[in-house]
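This part shows chain A:
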Amino acid sequence: PSLSYRTGPYAVNGIPYADGYEDYLTLVNERDGGIGGVKAKVLECETGYNTQKGVECYEATKGEGALVYQPLSTGITYQLIPKATADGIPVHSMGYGRTSAKNGKVFSHIFNYPVNYWDGASHAVNHILDVNGGDIAGKTIALVYHNSAYGKEPIRTLEELSKKHGYKFTPIAVDHPGQEQKSQWLQIRRERPDYVLMWGWGVMNQVAIQEAANIRFPMENFIGIWWSGSENDVLPAGIKANGYKALTFHGVGSDFPIFDDIKKYVVDAGKAAGAGDQVGTVLYNRGLYAALLAVEAAKVAQEIHGTKDINAAQMRDGMEALVIDNAKMEALGIPGFGPEFSVDCGNHGGPGLGAVQQWDAEAGTWSLISDFAPSDMDVIQPLIDEDSSAFATENKIEMKECA
Partner candidate 1 sequence: MNSPAVADTPDSASAVSNSLLSVNNIEVIYNHVILVLKGVSLSVPEGGITALLGGNGAGKTTTLKAISNLLHSERGIVSKGSISYRGQPIADLSPEALVKKGVIQVMEGRHCFEHLTVEENLLTGAYTRGDGKAAVQRDLEMVYGYFPRLKDRRKSQAGYTSGGEQQMCAIGRALMASPETILLDEPSMGLAPQLVEEIFEIVKQLNEEEGVSFLLAEQNTNIALRYAHYGYILESGRVVMDGKASDLRDNSDVKEFYLGVSEGSKRSFREVKHYKRRKRWLS
Partner candidate 2 sequence: MFYRQAGDFKSSYREDLQTFALKQDRWAYYALLVVAFLVVPFIINDYWASAVLLPFLILAIAALGLNILTGYCGQVSLGTGGFMAVGAYACYKIMTSAPDLSIFFVVLLSGAVTALVGLIFGIPSLRIKGFYLAVATLAAQFFLVWLFNKVPWFYNYSASGQISAPERTMFGWAITGPNAEAPVRYLFCITIVVLLAWIARNLTRGRIGRSWMAIRDMDIAAEIIGVDPLKTKLLAFAVSSFYIGVSGALFFSVYLGAVEVGEVFGITLSFLILFMIIIGGLGSILGSFIGAGFLVLVPVLLKNVMVNGLGWPTDIAAHIEFVIVGGLIMGFLIVEPHGLAQLWRLAKEKLLLWPFPH
Partner candidate 3 sequence: MKNHGTSLVSNIEPGQEVLSVQNISLSFGGVKALTDISFDLVKGEVRAIIGPNGAGKSSMLNVINGFYHPQEGEVFYCGQKRNAMKPHQIAHQGIARTFQNIALFKGMSTLDNIMTGRFTHMKTNVLQHAFWRGPAEQEEIENRLKVEEIIDFLEIQTIRKTPVGRLPYGLQKRVELGRALAAEPVLLLLDEPMAGMNIEEKEDMSRFILDVQEEFGTTIALIEHDMGVVMDISDRVVVLDYGKKIGDGTPDEVRNNQAVIDAYLGVPHE
């Protein structure tokens, strides 16, 4: 099931994502007659981004033969980590959730491929390195972050990276919900960091981009995480948001063959989950991508276990053996849409490839300005190991052996 949130403070982001997710499964059902002939069903359950409702949703849906959960909220993911593991149902937190869940030896049922926040931090720094010809010693990078577990995720990584690359790092917290960011942006205006990164969410993104534009901070030096990089985030600032960058781990726009199918089988057939106006937006694509990965994993599972009607445990195996390469993407009608990656027993997060996209306010479109590039695993891997083993000790989990 996909736990969605079309209401509450983050509805703005939740809606297109959920639409994309659902539409893709509709497409699969309509066009292909299901996954390997078995119709897929989305159990959408509204959480309003509220942990408590998340529990209710989980319990309500797990009995219905749920194969995989997309909690779509870091809080709910954390909560499901032990529960779902105990129940033997895999969880896919794509680009959010607990970063160290990448370590499949500890987190047997949690998957966070293709990327995680620590990768993101590294991607951003890599991008800055690229722009500066590889040398950023002495530059300053500020991080504007949502003052929550989510927002704090990249700090450790960025600190480690600053040791390595010699830039100066300033974290600047914004309290929930983030409607008022004057102090933060005055500080940025005063200190003139060379780059500003942002881990924002909800209204905080819009206000930050607006404020950045107001103080005339050069937009191309302002890079957001993938949750700060949707159309919604840049539109309120209008033309001034031109040049704003954000990370991503999947393609942008609707220039892929698959969207023709979506149009044909879903939107025009009147089966779209939403109004159909979200197709091709960043978050829609992300939802679609999540669904696509789930379907692919299910296909793998069907293959491994030689059965069409897979259960949650089999699905987990499928996810663990998932391989996405260019040929497959081509076949699926999304050539080059996402990075190539593969999942294995010890690595539930893939190689962590990500790209940078930039906003063109005139045209009102995002475009990729880099290839999918890897993150700095030398720095990240030790952090992951440290965190996951701490979790393992705390919860007395035996590390799984991986071949």
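In the analysis below, a contact is a pair of C-beta atoms (placed from the backbone, for glycine too) under 8 Å apart; a residue touches a chain by one contact, two chains touch by 3 or more; residues count from 1.
Regarding selection, all candidates are chains of the complex that A comes from, given by their letters.
No experiment lies behind these values; they were computed from the predicted model shown.
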Next item on the list: Scan 1, 2 or 3 and return whichever one touches chain A in the complex.
Entry: 2
Item checked: Complex contacts: residues of chain A adjacent to candidate 2 -> 4, 6-7, 11, 15, 44-46, 48-52, 55-56, 58-60, 62-63, 73-75, 78-79, 81-83, 85-87, 98-100, 147-149, 152-153, 156, 175-176, 273, 383, 387, 390-391, 394-396
